[in-house]
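Once you've had a glance at the structure underneath, I'll fire off some questions.
== subunit A ==
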Amino acid sequence: MSILREARLVAAKDLRIERRSRVALQQIVPFGVIVLVLFAFAIDPDRGLLPRLAPGLFWAALLLASILAVNRSFAVEEANGARDGLRLSGLDGAAIFLGKAAAIAAELALLELVLGVGVIVLYDVTPRNALVLFLTAVAATIALAATGTVYGIVAAGLRVRETLVPLLVLPAVTPVMLGATRAFESALGGVPSEAWPWVQLLGACAVLSVIVGVLAFGPLLEES
Partner candidate 1 sequence: MDHNWGYVAAGYGITTGALLVYGGWLWNRLRRAQQSATDGD
Partner candidate 2 sequence: MPVVSMRSAVCLLGRFPALAGADLDVDEGDILLLSGPNGAGKTTLLRCVAGLVPLHSGTAFVFGHDLAFDRRTARHELALVGHETFCYDDLTVRENLRFAAAAARRPNAAADAALERLDLGRVADIAHSRLSAGQRRRLSLAVALAREARLLLLDEPHAGLDPTTRETLDAILLGAASEGRTVVLASHELVYARAIATREARVVAGLVQGGLAPATTKPEPKPLEVRA
């Protein structure tokens, strides 16, 4: 299908740019880790609170870092009139959306791995119920990447883009944040059955946000 071919083209382009510029690796990932460290400063690590709060702190750190990833993904399109080039290219809007969201999702997946190790090491968490953790992470990543990409193009080309994106994205992803945190809590607390409703909620969020993006990205790109 040509849409998937075009999406792959865009995703490969974005990931290649990230590999060259190393912004994700050298700036966004360290940012996520420093947020984890700061949370530990803010919460007294001696009282055993950190392992209990770990799921929430993990997702909060990821959410903050994901805003940077979204902004970076659209900053790349700002220079040299690249967004005009993208519109002129004749690529399908839905394909551009899928490609850009997939590239952001890949970066978030890398970030989750690093933050996961960080949480295990710094917050003294023992991973359990790998399947629940994995499914939660997959669904939440897709939902975050898709929502971020939609709002990234909503704000693209505006003078206030970088400050507007967090204001738009953060309230919109509260269900994702809530669901992912609860699912992780249940999995790590040893009651994986309680996690399933949340995983389903996350799955629904992921599907919905992808549908919205596929439908809306093209028209939004035209207006940007």
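In this section, a contact is a pair of C-beta atoms (placed from the backbone, for glycine too) under 8 Å apart; a residue touches a chain by one contact, two chains touch by 3 or more; residues count from 1.
Quick note on selection: all candidates are chains of the complex that A comes from, given by their letters.
None of these values were measured; they are calculated from a predicted model.
Contact annotation for this complex: of the listed candidates 1 or 2, subunit A touches only 2.
Across the complex, candidate 2 is touched by residues 6, 9, 13, 16-17, 20-21, 76, 79-82, 84-85, 87-91, 218, 222 of subunit A.
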